[in-house]
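What follows is a short report on a single structure.
Omission of a single protein chain aside, the complex is shown with its protein chains in their original locations.
The chains carry the letters A and B, assigned in the order they are written, with residues numbered from 1 in each.
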Amino acid sequence: MAASIKKFLSATLFEYETQKVIAISSYKIGLIYRGIQMLIVTYVIGWVMLREKGYQSFDTVVSGVTTKLKGLEYTNYTNISAIGDRIWDVADWAVPPQMNSAFFVTTNVVITKNQSQTTCEEDKDNKWHASCKNDSDCTKGDVHMLGWGVKTGRCVNSSREAELRVCEIYGWCPTEQDILPLGDDKVLMTRVKNFTVLIKNSVEFPKFGIKRRNILDSMSKNYLRQCNYRPDSEVDKYCPIFKLGDIIKHGQAISQEDAKQIWITGVYTGGARKLNVTHPPAGMVAIDIHWECNFDYDEEFCKPEYKFRNLEDGQVGRGWNFRHAYHYVEDGIHKRTLVKAYGIQFFISVTGRGGKFDILNFTMNLGSGLALLTLATVLCDIIVLNIMRKRKKYRQAKIDKVGLLAALTVAYENS
Amino acid sequence: MAASIKKFLSATLFEYETQKVIAISSYKIGLIYRGIQMLIVTYVIGWVMLREKGYQSFDTVVSGVTTKLKGLEYTNYTNISAIGDRIWDVADWAVPPQMNSAFFVTTNVVITKNQSQTTCEEDKDNKWHASCKNDSDCTKGDVHMLGWGVKTGRCVNSSREAELRVCEIYGWCPTEQDILPLGDDKVLMTRVKNFTVLIKNSVEFPKFGIKRRNILDSMSKNYLRQCNYRPDSEVDKYCPIFKLGDIIKHGQAISQEDAKQIWITGVYTGGARKLNVTHPPAGMVAIDIHWECNFDYDEEFCKPEYKFRNLEDGQVGRGWNFRHAYHYVEDGIHKRTLVKAYGIQFFISVTGRGGKFDILNFTMNLGSGLALLTLATVLCDIIVLNIMRKRKKYRQAKIDKVGLLAALTVAYENS
Partner (left out) sequence: MAASIKKFLSATLFEYETQKVIAISSYKIGLIYRGIQMLIVTYVIGWVMLREKGYQSFDTVVSGVTTKLKGLEYTNYTNISAIGDRIWDVADWAVPPQMNSAFFVTTNVVITKNQSQTTCEEDKDNKWHASCKNDSDCTKGDVHMLGWGVKTGRCVNSSREAELRVCEIYGWCPTEQDILPLGDDKVLMTRVKNFTVLIKNSVEFPKFGIKRRNILDSMSKNYLRQCNYRPDSEVDKYCPIFKLGDIIKHGQAISQEDAKQIWITGVYTGGARKLNVTHPPAGMVAIDIHWECNFDYDEEFCKPEYKFRNLEDGQVGRGWNFRHAYHYVEDGIHKRTLVKAYGIQFFISVTGRGGKFDILNFTMNLGSGLALLTLATVLCDIIVLNIMRKRKKYRQAKIDKVGLLAALTVAYENS
C-alpha cells in the first residue's frame, strides 16, 4: 500500500512534463521566428511596460474644484433705460454666485424692470398664440405654456406693434420684450475677455495617500497676484489664473480671428453668419485639469496640465441664455427685475491617474507578455508547415501519427 | 574563434523551435476538438470582435450640458394669502436659475412673508424643545440647532395652538408654519407635467477630434420650436425638448398610473400610502444622454440616446425640499420672504464612447484570441488521457519518459 502511494506520488508530484520540441535549423525560418519574437518583446517592453506603465498599479483622483472670478464691466448707455450708466461687478455678472465645477459669465442681458403681478398685454413675440381680433379670441383663464400669464379674456391694442391686437394677460407685468439692448449684432459686455478666473483644485490619490494642489508650493503670494496662464512658459503654464479670452483662444475649435470676433462684436462669423446673428456670444467651454503622475519619482513632479475645448460648433440652436430675477418690495407691492442673461458656461472637469511600482502588476503583465511569445510559434508553424518548400519534411518531423486514421491520412498526404 | 561564433549563431539565431505534436486520428476526439475550437473562434469573432468591437480603440466624451426650462403655472387661491392669485414663471419655479448638470422644478411651496429680525413665538412644531410652563423653562440665550432663533427667556401663549405655551425667540419673525397650502394630499402646481426642458449637450471625442451636438444639423429652427421627444418615433427620438411628465413616465420605475397620480394629486400611492402623504410630489430623476458611436462609419450616424430613471423608490424619507429666501428692504428694515420649496430634482449625466479601427488593438485582441485556442488542447488532453478507452495508448504516444523515476512510473502504470 505504502509503496503504491509512493509510486503514485512519484508519477504525479515528482514528475515534470514539458513539451517535446523539434529544432528546425534554417536561416529563413529562423530569421522569421526571431523577428516575430523581437516584435512581441518590443511590444511588451515598449508599449505595455514603458508607455502604458504595466509595472505600476494605478489610482484615480478624488478632487474638489472652486473658482474665484474677477473682472469689472462698465456700460455707458444712458439712452437705454434698462441698462443705463452702470458698473457690473462679479456679484452682478456671475449668476449663480457659484456652481459645482462650473461657472457662468454674462455677456449680454435683456432687462425688464419693475414687474409686478397685474394685467398687461401679452408679448407680441408670442403673437402666434396671443394675437386676437376681439375678446372672444382670448379664452379667459387660458394658460399657455410658452406665454407670460393667464388670459383675462380681453383683446387689447398692442402698444409695441402698430395695428396688432393681442390678448391681455394677468402675470408679471409689463412682459419682457426680447430685444437685445445693442441689437442682434453687438454684445453689451466687451471687457469679458479680460476677466480672470482663479481655479483652485485639490486632489488626493487615496491609494497612495498623496495630496496635491494646482497651486504649487513654489508659488508665492505675489506671484499668484499677478501671474497669468501661458502654455508656452515653463513657469506660467502652472499659473492657476486664466484670462477668459485666453481660454477661448486656447480652445482652438475656432480660429483666433473668430474668437476675437466673438468677444468684440458678439457674433461668431465662422460658419453661416446669417443663422447666428440672433445668438450673441454664448457657448460652452470645457476646462480639463489633468493630473498624470508617476509616484516612482518625487511627488513634486506631479503637476496639473490644463486643456481647453470650445464645445459649441453647430449652426442651429447655438448660444445659451436663462432667466433670473431680483425681487424687491416697493410700496408694499412685491416687484422684480427680470434678467434674461446670455453668456458663456464654463465646465471644469478633473481627470487623472497616479501610478506606483507594484510587484503584482509587474509580474502579471510580464507573464502575459511571455504568454504572447507562443504566438510566434503559431505564426511560424503556419509558414513552415504550409508555405515552405520542405514543408512535407517538417510536417513529418513535427507530427507523429497515432490511431485508426493515421494510415489513411499518410496515404492521403502521399497521394 | 570565428567558426565558434558562427556555430553559436547558427544554434540560436537560425534555429526555429516548434512543439512536436502527435496527431490522433479518431472521429470522437476529433469532433470534440474541432467543436471546442469552433466555440472559441465563435467567441473571439462574435463577442470580442463584433460585440465588444475588439478591433477598435476607444475614447470617452468630454461634455457640456445646459438646460433651458419653459412653462407657466397659475395658482388662483385668493383665500390662501401666502399664495394668492398669481402667475409662476420660470424665474419663480426654477431655483437656483441654473445648476451644473441638474435642474430643480418646484411643485409645492410653504411661503412665509414679511420676516424680519425681531421677537416672536417659536414654531409649535418645535414644541418638543420649545414648549414651556413658565419663563424659567426658556433659558435666555439658548440657541437650539433645529429651532428658529435664540430664546429671549420669556414663555408666551401660542397664537397657533390653544392652551400651548411656547418660548419666545429672537430671529426671523414670524416663524414658518410648516403647513402645505392645499393640505398634505394635494399639490399646488398642477401644470408642472406640461413644462418642457430643452437640453443642449455638446460632446467631443478628443482622440478623434470629433465634435457632436444633440441638436442635429438636420433640425431646423421651426422643428426645434415645436418638437417633443418621443422614443417610438424615428425622428422625434432625437428631439432635445422633453415634457417633464414624459420624463417621469419613461422613467418606468413606477407604473403609468402612479406617475399620473404624482402629478395630479401629488401623492405617490404605490407602496405604503399612509407613510407618504406628508411628502408631496418630489423625487429624483436621472436623465442619461448616451453616445455610442462608431467612427468607422460616417459621424452623421453618431447620435445620442436618452434614458430616464426615477431614482426614488423607498418609503421612509422620500421627497425633497429646501429653503430659500427673497430679501428686500421696507421702511429701512431688512425683510425677507422665506420659501420652503418642494419639488423634483433632475440629474443629467452624459456617458459614451466612440470607437475607430485601430491596428494595434485589432492585433492584440486577435492574438489573445489565438492564444485561447490552446485551451482546446488542454481540455481535449484531459478527455483523451483520462476518459477515453484507448487512454493508455494515447498516453504512451504523447508522453516520453525520461529520467530516474521513469522506470518506476512505467511499472506503476502497468500495475
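Everything below uses one rule, namely that a residue touches a chain if its C-beta (ideal position, glycine included) is under 8 Å from a C-beta of that chain, and two chains touch if they have at least 3 such contacts.
Everything quoted here is computed from the prediction, not taken from an experiment.
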Would you mind spotting which of B:R154, B:K207 or B:K398 touches the chain that isn't drawn? B:K398
On chain A, the omitted chain is touched by residues 10, 13-26, 62-64, 66, 68-74, 85-87, 89-92, 96-100, 191, 194-196, 200, 202-204, 206, 211, 213, 215, 217, 219-221, 224, 326-330, 335, 337, 360, 367, 370-371, 374, 390, 393-394, 397, 399-400, 405, 408-409, 411-413, 415
So which bits of chain B touch the chain we can't see? 4, 7-8, 10-11, 14-15, 17, 19-27, 29-34, 47, 95-96, 99-102, 104, 117, 143-150, 170-172, 253, 284-286, 288, 307, 309, 311-317, 320-325, 327-329, 332, 334, 336, 338, 345, 347, 349, 371-372, 374-375, 377-378, 380-381, 384, 397-406, 408-409
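In this text, only the chains that are shown with their structure count from here on.
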Rounded Å distance, chain A centre to chain B centre (Cα mean): 18
